[in-house]
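In this view, the complex is presented without one of its protein chains, the others remaining in place.
Chains: A, B and C, in written order; residue numbering restarts at 1 for each.
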Amino acid sequence: MYIERFSHYGAWRHVAPSAKGIFTLSGLSAAFLAATVPAAAAVTLVFALLTLGVARVAWRSYLLILAPALFFLALSAFSIALSLSWGDSWHDVSFSFPPQQLEQAMLVCTRSLACLCALLFLALTTPLGDMMALLRRLRTPELLIDIMVLGYRSLFVFAQVVSDTRTAQMARLGYISAHRSLRSLGMLIAHTTLQLWQRAGQLHAAAQARSGEGPLRFADQTFPHAGRDSLIALLAGSGLNIAMVIAG
Amino acid sequence: MHIMEGFLPADHAIGWSLASAPVVAYGVYSLGQKVRKHPEYRMLLGVAAAFTFILSALKIPSVTGSCSHPTGTGFGALLFGPTAMAPVGLVVLLFQALLLAHGGITTLGANIFSMAIVGPFVAYSVFRLARIFRLPFGMAVFLATFSANLMTYLTTSAQLALAFPDPVGGFVASFAKFASIFALTQLPLAFIEGLLSVLIFNALKRF
Amino acid sequence: MTRAILEFQAVHYSYPDGSRGLDDCTFMIAEGERTAVLGANGAGKTTLLLHTNGLLQPQQGEVLYDERLLNYRRAELVRLRTDIGMVFQNPDSQLFSASVREDVAFGPLNLGLAAEEVQHRVDRALAAVHLNDCAHKPVQHLSFGQKKRVCLAGVLAMHPRVLILDEPMAGLDPAMQDELLNLLNELHASGLSVVLATHDLDFAYQWSNTMVIMDAGKCVARIPTDALSAQQEVLTRFGLGLPFVVQVWNALGSPRSTPPRTVEELCRYITERN
Partner (left out) sequence: MTRAILEFQAVHYSYPDGSRGLDDCTFMIAEGERTAVLGANGAGKTTLLLHTNGLLQPQQGEVLYDERLLNYRRAELVRLRTDIGMVFQNPDSQLFSASVREDVAFGPLNLGLAAEEVQHRVDRALAAVHLNDCAHKPVQHLSFGQKKRVCLAGVLAMHPRVLILDEPMAGLDPAMQDELLNLLNELHASGLSVVLATHDLDFAYQWSNTMVIMDAGKCVARIPTDALSAQQEVLTRFGLGLPFVVQVWNALGSPRSTPPRTVEELCRYITERN
C-alpha cells in the first residue's frame, strides 16, 4: 500500500486525472509499438524518471514497489527463453536457450517493464478516488463504481481489523509454529468474514440515515485546467508514439 | 497468479478482455437485479471486494518456508456465488494493479478470465458436484478451493503458452514449461489454500 | 414548555433475535434543548436513537413528528431524515467514501439538490466543524477525532433541525473532548436541538439542560438538569451514581439550591467562600 500514500502528496496531485490517464495510455501504446529493446527501454526511462521527479518517490521505494513484478518477470522470461525438445521417448528431453527466443524474452521483458512504469506513473500521481471519479465520468456502470468506492474505503477499515486481530493473536503466541499459524489464520479469516455482514448492515443504516437508499451519488471533483492538461498530455503522448514508430 | 502489465502481446490482451467482458457484464446485470431487491446487498458487495483484496494480501505460511498469498476467489465464490465474483474480481484486480502494482491494465482481461471467472466457476461446480456425491462438507470445500486455485494457475499457464508458443514444441511444450515452473510455487499454495478454506468454513459453521 | 419536535408514545420494539429494545417507552425531543440520554449498556439508548429518524419503526406505540403521527411513507422518511441528523458512534462504519468532500456531499446529493448548492453546503459544513484544511485529505489519513467531525459535517450538510449523537465522546482524549464540546455548543447556539446518548454522567451534567434516564427499554425519568439536586435519588436508584460536582456539593452541605455545573465553577465557589 506504499503507492496509495504517495499518490496523495505528489507535485502532480492536482493535474487533471484525465490528462494523466491519457499520458499513461499513450505510454502503454508506445511500449507496444516499440520494436526493439532500446526503444522499449527508452519508454521505461521516460516514465520512471518522470514519476521519480513529480511523485516525490525515492528511488528505493520505487524499486521496492517494482520488486514483486520483477520476480514474475524473471520467472516468465526464463520460461520464454527456455526451449524444450523431446526426442524419441518421454525421458529424452533436451533444454536449450535458442538466440531468437532469448531476444524475444528480452523484448517482452523491457516492454512489460515500460508498461509497468507507465502504470506506476498514473498510480503514484493520482489517488484512486480521482481515478474512480474519472471512470464515473466515462460512464462505467454505476454498480461497479459503487463497489469500487465502498471497496476502497472498506479496504482501510478491514486492513485495520485484520491487523488488530492478528496482533492480538500474536500476543497470545498464535503464530508460534506453522501448524498453529494456519489454524490462527483460519480463525482470523472466519472472524473477519463474519464482520462483512455486520459492516454492510451498518453502512446501509448510515446511508439510510442520510436518505440514501439507491445508488450512491457523489459530486464530481473539478480540475480547473482539465482541458489544457489533457491537450498537453495528448501532444506529449502522440510524440512518444510517433518516436516509437520512427525508431521501429 | 497475476500476469504482469504489458506481458501479453496486444492481440492477446484484447482477446482476453473481449472474452471476459460478457461474463462481467452479465455479473453486473444480475447483481443489479439483486441490489434492486435488497439495497443492503450493494454495501455487502463493496465490503466483499475490500475483503477479497485484503485476503489476497495476507501472507500465508507455506511448506517451503517462503510466504505466499492465497487468491481467495474460490472461497469468495462459495460465499457469494460465482456470478458475483466476476464484477467483484474486476474491482479487486484493478485495485491490485493500481495499489500494489500486481497485474496490470493491459492484462486485466486475461487476469479476470483466470481468477475471477475460471476460478470461481470451478470452485462452485466442484463444490456442487462434491455435494451431489455426498462427500463430507469439509472435503467438498477443500476440493472446491484446491481445484479453483489449481485451475486458475493452469489457465494462466495456458494464456502464457498461447502468447509465447515454443518454436519447436508449440503450445504444448510451452504450456509444459510455464506450468512446471509456476508449479513450484502454485502447487503447495493450492494445497494450503484448500486446507485454510476448510479451517475457515469449520470455524464459520460454529459461530 | 417548549414545543416538541418528536414525541414517542408507549413505543415498543424487540429485535428479530428476541432481545428487548424498547418497552413502553415515552420520550420527547423539545425544540432548542440539549438532551442527554443516560443509562447502563443495554438499557436501550441506541435503540431509542435509531427510532428518532426512522431507521427502526415501533412495533407498538406511536411516534409524533411536529405533532402529527408519523406514517413512515417514503416522502415523510426523507423529511424526517433530513430534519433529524444522526451521528453514529463509530466513524468507520458510517463513512462511505475515501474522500472527505464526497462523503459530506452524500446526504445533500440524496436530497436531489443542485451541484452548486451541494458544494456550498459542503463548504459550510466543513467550516462548521473546522475541517476546511482536511477537505482534500483521504479519510484513511485522518485521526479518529477528525473522522468523527467528518461524520458530523455529513449530517450538518443536510441542514437538520435536530442533531442526534451516539456516545460522541467515546475514544476521544480530553483535548478532543473539549473541542467537540465547544463545537456542540456552537451548533446549539446556531439553533440546533441536540440529543446525545452517553455513559459519562459528569459530561452530561455539565452540558445538558435535560437529562433522560433509560432503564430496561423505558425512559424512566426526565429531569431538568438544573433541578437535579432535588431529584438525586432517581440517579442513584438506577445505578448511575451522582455527578462528581454534586457529590462534593452535597458534602459541602448544599449551601445553595442549584449546585454548580462544572468543576471550575465548583472550585471558584469554594475559593470564594474560604
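Following the convention adopted for this analysis, a residue touches a chain if its C-beta (ideal position, glycine included) is under 8 Å from a C-beta of that chain, and two chains touch if they have at least 3 such contacts.
Computed from a predicted structure; not experimentally measured.
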item: Residue in contact with the excluded chain [from C:G32, C:G61 or C:G145]; value: C:G145
item: Candidates A:A11, A:A74, A:M170 or A:L231 - the one touching the absent chain; value: A:M170
item: Subunit C, residues in touch with the chain not shown (by the definition above); value: 39-42, 143-145, 167, 170-176, 199, 201, 239-241, 244, 247-248, 250-253, 263, 266-268, 270-271, 274
item: Absent-chain interface as seen on subunit B, which is shown; value: 203, 206-207
item: Positions on subunit A contacted by the hidden chain, ascending; value: 5, 161, 164-165, 167-174, 176, 180, 187-188, 190-191, 195
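Just so we're on the same page, only the chains that are shown with their structure count from here on.
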item: Furthest chain, CA centroid comparison against subunit C; value: B
item: Separation of mean Cα positions, subunit C and subunit A [Å, integer]; value: 43
item: Rounded Å distance between subunit A and subunit B, as computed from the means of their C-alpha atoms; value: 17
item: Euclidean distance of C-alpha centroids - subunit B vs subunit C, Å; value: 46
item: Residues of subunit A touching at least two other chains; value: 128, 149-150, 152-153, 157, 199, 203, 207, 216
item: Overlap residues in subunit B, where contacts from two or more other chains coincide; value: none
